[in-house]
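Written below as C-alpha cells is the structure these notes are about.
Apart from one protein chain that is not included, each protein chain of the complex appears where it belongs.
And now, chain A:
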Amino acid sequence: MSRYFYYLVFVNMLANVVASVPKILLAKKSEGAIVSMILAIFIGLALCYIVARFFNAFPGQGLPELMGKYMPGWFGKLLLLFIAGAWSVAGLITLVTYSFLLKRFLTPDMPLVFITSILLFFISYGILMKTSSVLYTVEFVLLCCLPVIVLIMIKSYTTPELEWDFIREAMMHTYELPSFSALSASTYLFLGGFNLIIFNRFFTKKHKITIKQILLIGLLGGGVLFTTYFIPIGMNGFEGIEKIAYPWIFTSDTLRLDLGVIERILFVFLILYLAISFLSILIHWHVVLELTKSVITTKRFKFKDINLTPYIIVGVIWLGSIQITKYLTEYQLSLFSSYFFNLLLCSLFGLISLFWFILRRAKS
C-alpha cells in the first residue's frame, strides 16, 4: 500500500484521542469497554482490509466515478450526498470539539465564533486545494508532529506517577459483555481508510496488500487504543475517571517535563492537537467537497468560466459550523457524537454491500 494510505488511517486514529472517543470508552469502563476495544480491532482491521482491497481494484478512481459507471444516476447521487453528509458530520465533530478546547484552555477571552472562524479560514483554503496537495500537506504536518507525539508517548509511559495498579484494576473488568457505543467509538479509530472514496483518485497504481501491512495498522491501532484508554486511568485513577470532561487534556496536564522548555505538557499537547485536528478536518471535508462537486454538476453556478460550486459548498460549511458551534453544549456534543458513531458503524455495512455490488457489476 502507498504510504499515503497509512497517513489517512493514522490521522484518524490520532485525531480522535482528544475528541469524544476516550470519553465514550471511559463512560463504559465497567460495562465492557475492554472487550469492545478488542472486538473493534478485529472489525476495524477487516473494514480497513476490505476498503483497501476494493479501491485497489480500481486504481485512480474514486467512488463518484465508480457510481457513475455502475449505478443508476439518481440513486448514485443520493447515496453520494448521504455519504457526504456523514463525512461532514465527522469533520464537524472534530471542529466543534477543538473550538471548545481552545476556548477552554488556550484563549478563554476570545469569542467562540471567532475561534471557529479562524479555524474555518485555514480549513477552507485547505479543502479547496487539489487532492494531491491535500495529501502532501497531511504528510508534511504529520511528520513534523511525529517527534512530539513520540515524546508524549515516552513521557506518559515512563513517568513514575503512572500507577499500574489502577490500570490492572481496569483490566479486571474484562469479563463483561461488550457495549455497542464503546464498540462503534473504538471502531471509528480504524475508519481512516474509508477516505479512499475520494483519495483513491490519487492512487493511480496498483499496490500489493499484504498481511504484514494490515498487521502494522492493527499494531498501531491497538497501541493507540491502549494508550487512549489506559493512560488516563493510570494517571487519574479508575474511580471518578468518567467524570472528567476531556480525559486526555486532563491527563496531559498531569505530565511534567521537569527540565523541559515548557514544563506543562498540556500546552505542547494542545498545539500538537491543533495540527492533528486540522489534518483530520481537512481530510474529511476535502472528501465532502469533492463528493458534492461530483453530484452538483449543473452549469448554473458559474461566473466568467470559474465554477462557483466549491465556493458555495464552503460557504454552506461556514454557515453550518458557526451556527452549530453556537448552539451545541458540551454534553450534547458528546451525546451526538456517540449517536453518530453508532449510526456510522451500521451504515458502513451498507457501504460494504455497495462495494460488493459494484465489484460484481464491474466483473460482469
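In the analysis below, contacts are C-beta pairs under 8 Å (C-beta built on N, C-alpha and C of every residue); 3 or more make two chains touch, one makes a residue touch a chain; residues count from 1.
Here is the rule we use: contacts and distances are computed from a predicted model.
> Looking only at the UniProt record of the hidden chain, which name from "Spore germination protein KC", "ABC transporter permease", "Response regulator receiver domain-containing protein" or "Sarcosine oxidase subunit delta" is the right one?
"Spore germination protein KC"
> Looking at A:Leu81, A:Met172, A:Leu215 or A:Ile271, which residue reaches the missing chain?
Of the candidates A:Leu81, A:Met172, A:Leu215 or A:Ile271, A:Met172 is in touch with the missing chain.
> One chain is left out of this view; which of A:Met235, A:Val268 or A:Val295 touches it in the full complex?
Residue touching the absent chain, from the options given: A:Met235.
> Touching the missing chain, which residues of chain A?
That gives, for chain A, the contact residues 30, 104-105, 107-110, 160-161, 163, 165-169, 171-175, 235-240, 250, 253-256, 258, 263-264.
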